[in-house]
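Report on the following structure.
The other protein chains are all here in position, but one chain of the complex has been omitted.
As written, the chains take the letters A, B and C, and residue 1 is the first residue of each chain.
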Amino acid sequence: MFRKKLMPLFFVLLLILSGCAGFKTGDSKSADSGDKVVIDFWSFWGSEIRRPVIDKIVADFNESQDKIEVKHTFVPWGDIWTKELAAIAAKNPPDVVINDINATALRGQKNQAMNLSRFLEKDDISDRFYEELWNATLYEGDSYGIPFNTDTRILFYNKTAFKEAGLDPEKPPATWEELWEYAEKLDVKNGDTYDRIGFYPLWGVNSDVWMLNSDGKNFFDEDGVPIIDTEANRETLEWVMDWHEKYGANTINSYKSQIDSQQGNPFFNGKLAMYVNTPTFYTQIRDYAPDLDFGVAMLPEREPGSGNTSWGGGFVAEIPQGSKHPEEAWEFIKHLTDVEAQEYWAVKNFDNVANIKAAENAAKNSEMPDKDKVVYQMAIDNMENTLLTPVPVHAPDFMNLVNPELDSILLGKKSIEQGLKDAQQSLEKLIEKSK
Amino acid sequence: MEEVEMAAKKRDEERVASAPAYFDNIHTKRKLLSLINFILLAAGSLLILSPIWWMISTSLKSMAEVMTYPPTFYPHEWNWGNYIKTWKAAPFDTYAINTITITMLVVIGSVLVNSFIAYGFAKVPFKGRGILFAIVLSTMMIPGFVTLIPQYVLFSKLQWINTYYPLVVPAFFGSAFFIFLLRQFYMTIPNELIEAAKIEGASHFRIWWTIGLPLTKPALATVAIFSFNGAWNDFLGPLLYLNDENLYTLQLGLQVFKGEMNTQWNYLMAGSLLVLLPVIILFFFFQKYFIQGINLQSGGK
Amino acid sequence: MRKKLNYKRMEGLQGYVFILPWIVGFIAFTAGPLIFSFAASFTNYNITSQMDFIGFKNYENLFTADNLFWTSLYNTLYYVLFSIPLTTAGAIFLSALLNQDVPGIRFFRTIYYLPAVLSGVGVYLLWMQLLDPGTGLVNTALGWFGIPGPNWLFDPDWTKPALIFMKMWSVGGGMLLYLASMQGVSKSLYEAAKIDGASSWQQFRFITIPMITPVIFFDIVTSLIGGFQIFQEAYVMSNGEGGPVNSMLFYNLYMWKKAFESFDMGYAMAMSWILFIIVFLITIINLKLAPRWVHYEGEER
Partner (left out) sequence: MSKIVLKNVYKHFDKKVTAVSDFNLTVEDGEFIVLVGPSGCGKSTVLRMIAGLEEISSGEFYIDGKLMNDVPPKSRDIAMVFQNYALYPHMTVFDNMAFGLKIRKFQKDKIKKRVEEAAELLGLEDLLHRKPKALSGGQRQRVALGRSIVRDAKLFLMDEPLSNLDAKLRFQMRAEIAKLHQRLKTTSIYVTHDQTEAMTMASRIIIMKDGVIQQIGTPKDVYDNPENTFVGGFIGSPSMNFFDGRIVNSQFIADDVHINIPEEKMAYLREQGYAGKELTMGIRPEHIHLLTGEEEAELTNSILSKIIVSELTGADTLLYSMLGTQEMIAEVESRTNVTAGEDVYLTFNMDCAHFFDKETGVRIRPEKSAVLVG
């Protein structure tokens, strides 16, 4: 009986579907409306907060002129780049894609992103952006993506807890030593467990950020030579290990899994007094713990004078290799990274933008509440401390080799000396191999 | 059928051995086994359901409560409105229709075509059958990533990007997993049945249609459910091949709740549960096809 | 001289007609990408800018200069070795329980099938919470029995067991297969066994198990193939990094990183062919061993 039912059903379905939109072949882009050139723009901004903002920026651009029509498509976070890569390989890519800033040079080297020099020769817009960001887009002197937004790492601290512990809420810790002292005072122990933890450095960031902070140096020098086995890094890891011993693996892992899973954060209800994260973490405090009295500060220095170096990243707008309308795409990118769009983005999303002027305007924007302004200003101020760690083009997967060594050290399976030495060696081997 | 898992069985046996003749009574014994079985299943259900309870509970919390540390076991405030908000956060109506369209076609294709192919591999002798079947199996062994790019390029050349063809058409050419599965089921059909039909004058096509299909109904139901599941939950396919948001599917739609920095857990869980619901309902009612299975041996001994 | 088409040859032709959809699909959609990926494994292909022939260098590097290759292979073998027997036995056991006449059996079946339907990133993130060493449900539950739960995803010794544990949760998919196949077992066989005085366990062991061996075989072969390709759970649960001390760096995850993070596609393709050979050999061994224990009712005597 089910065979008798199935066949007719099948044909009826086919009939209906032949008229369905999903079964019309042909290049969707060929359906250009009138004289306008339609360009495809892919981003991963689909949430109810971000989507309206980017849509507005796109709409503004579409209205501002009558030659180009931007079609914005949301593609899920993370997977967007797999899709982009496939589309580039098929020579049918979109015209503008938002991508990770740290791998821009790598994509330039691999010929995935278009060399933007020919546009920049006509309109040099490089001075719009923070220098560190702009440099990250360069491969052999040419830019392959235009910075859109960025981030940095700052210290959030609970002022109420500070007061309870007898600390001055307007005087956040300035050095690693102070951080430790403060944490000692902020800790509230209840038997074997903690009611409040003062601070733990590896929640929110990894140990590489602290190694960067310790001496302002990345794992590679300017010439791409690995410099991981250094005195500063050894000291940093010793310091991290001190924290590790202080709280013990059980407590640390339990909190960490909660923080990593992006569900629940002990900082919100005062169970954690100090926490390092991006300035945009503020939006979560604002939304989920509106009563929390907190302050923001730069990352402490390892020792006075060693610098408050922080770590950042961000996203660029790039034109994939093979785009059919690079000129029009460039026009749109210019709009996307110009002051007006950037300021709008910054204010509406409370996000750090790459455009310096837009960022500064945003910090003063009347739409921003005072508390927002304080954090935002801190983010801007921290930009000069902020370093990026672009993916080295000759060893893009070096973290695969470094991470396990760092893990082993933290798990006590290797000594700090041994771990760093091994990391250094395997990086040297990797560089050697790829040359 | 009376087979019961070991532990319960052993316990039962011990009891029977030591107990008075009362337990020798077949009905009592059967009832006892059934009770043990029920208790085991119920206990197991709790294990299975607890993660799902977590989803449900999260889906009803406010984001502020989701972010509370330590996490709460049940919502303090039941935000039923989350479900409506979730559905409205993106054009989920359209996504649902799209997903149903794709899924229906994939299921029909999978059930019909794989059964057809599997019959050939199981019941029609031909030269090179073994080698071809080995090739079928080996296509399962190549990791999908490495063919992802060339396959995309291929579909792009066919002008199939941004259509449902790459998602639907391959289902009409068989999948190794289903071919293998159905072949295993066909192998349990006695050859005598096929031979009898041959002698009665039926062609292989007729035998497949009148004997093969009805006799493998439980397996076809399995294929239907698996392929439904696969198409319904497919993420990578729609992600790669659909460029127009009007063509997006539910799984792609769910991704709007996940951003680069934070995730709207309550909506994501509500959305996941909503997307899950039709599958569960379908399964619940489709089960009868397993239960009314066909006794292949009943024609014989 | 043209050979006369006798009816056996005609039957053979019919066989090709049956598998024609697969052949067409294979040639149209699979063969090209496969050949391409094989060829590319001998090049430095990076998808976008280069594809130069470099002979066996990729393969050579894999075996001689890449520790992570061996790490990922070890991790994958570990996972396969433990997860396959556990999930297979679990699924058979579960389907035996679910194949009984117990009140509410349809609900139970649906419940146990639930995890198999729930797929995707959301579930893995959910499990990260459940496996939270401090406040997670798993360790909380273990605590009730006085068992101190391990650090699961933070302890390199426990990451893989955690994934296997998670896999056990969703044995419902396999359960479905076994349930379908158990319907084909004749009641009269059980009746005969009962008359012979077989206990429930003996009936299960000597009737049910042999009669469903074709599906057990299917399950083992396909889960082996699937097990070697474990990816998404590790990718999500280790934030794409491979977990503490690379303990979750499975073969496919490493391959993915090579292909889509370092864009060393040629290398990834070489890796995929090595995996293919490993899985292929294991499958061949499986197929060779099959006649010793797989019982096909439809087989020639």
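Operating definition for what follows: contacts are C-beta pairs under 8 Å (C-beta built on N, C-alpha and C of every residue); 3 or more make two chains touch, one makes a residue touch a chain.
Computed from a predicted structure; not experimentally measured.
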Chains still shown that are in contact with the chain withheld from the display: B, C
Absent-chain interface as seen on subunit C, which is shown: 4, 6-8, 10-11
Chain not shown, touching residues in subunit B: 190, 192-193, 195-203, 206, 210-211, 214-215, 294-296, 298-301
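By our rule, only the chains that are shown with their structure count from here on.
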Each chain counted as touching subunit A and subunit C at once: B
Pair of chains joined by the greatest number of C-beta pairs in contact: B-C
Whole-Å gap between the CA centroids of subunit A and subunit B: 37
CA centroid of subunit B to CA centroid of subunit C, Å: 15
Residues of subunit C whose C-beta touches two or more other chains: 47, 125, 129, 134-135, 260
Junction residues of subunit A - those touching two or more other chains: 82, 85, 89, 255, 258, 262-263
Subunit B-facing residues of subunit C, complex: 8, 11-19, 21-26, 28-30, 32-34, 36-37, 47, 93-94, 96-104, 106-123, 125-127, 129-130, 134-135, 137, 141, 169, 172-173, 176-177, 179-190, 194, 199-201, 203-204, 207-208, 211, 214-215, 217-218, 221-222, 225, 228-229, 252, 255-256, 259-260, 265, 268-269, 272, 275-276, 279-280, 283, 287, 296-300
Subunit C-facing residues of subunit A, complex: 81-82, 85, 88-89, 106, 109-112, 249-251, 253-258, 260-263, 321, 396-397, 399-401, 403-404, 407-408, 411, 413, 426, 429, 433
Subunit C partner contacts - residues on subunit B that touch it in the complex: 1-6, 9-10, 13, 33-34, 37-38, 40-42, 44-45, 47-52, 54-55, 69-71, 113, 116-117, 119-127, 129, 132, 134-147, 149-151, 154, 170, 172-174, 177, 179-181, 184-191, 194, 203-205, 208, 218-219, 221-222, 225-226, 229, 233, 235, 251, 254, 258, 263, 268-269, 272, 276, 279-280, 283-284, 287, 290-298, 301
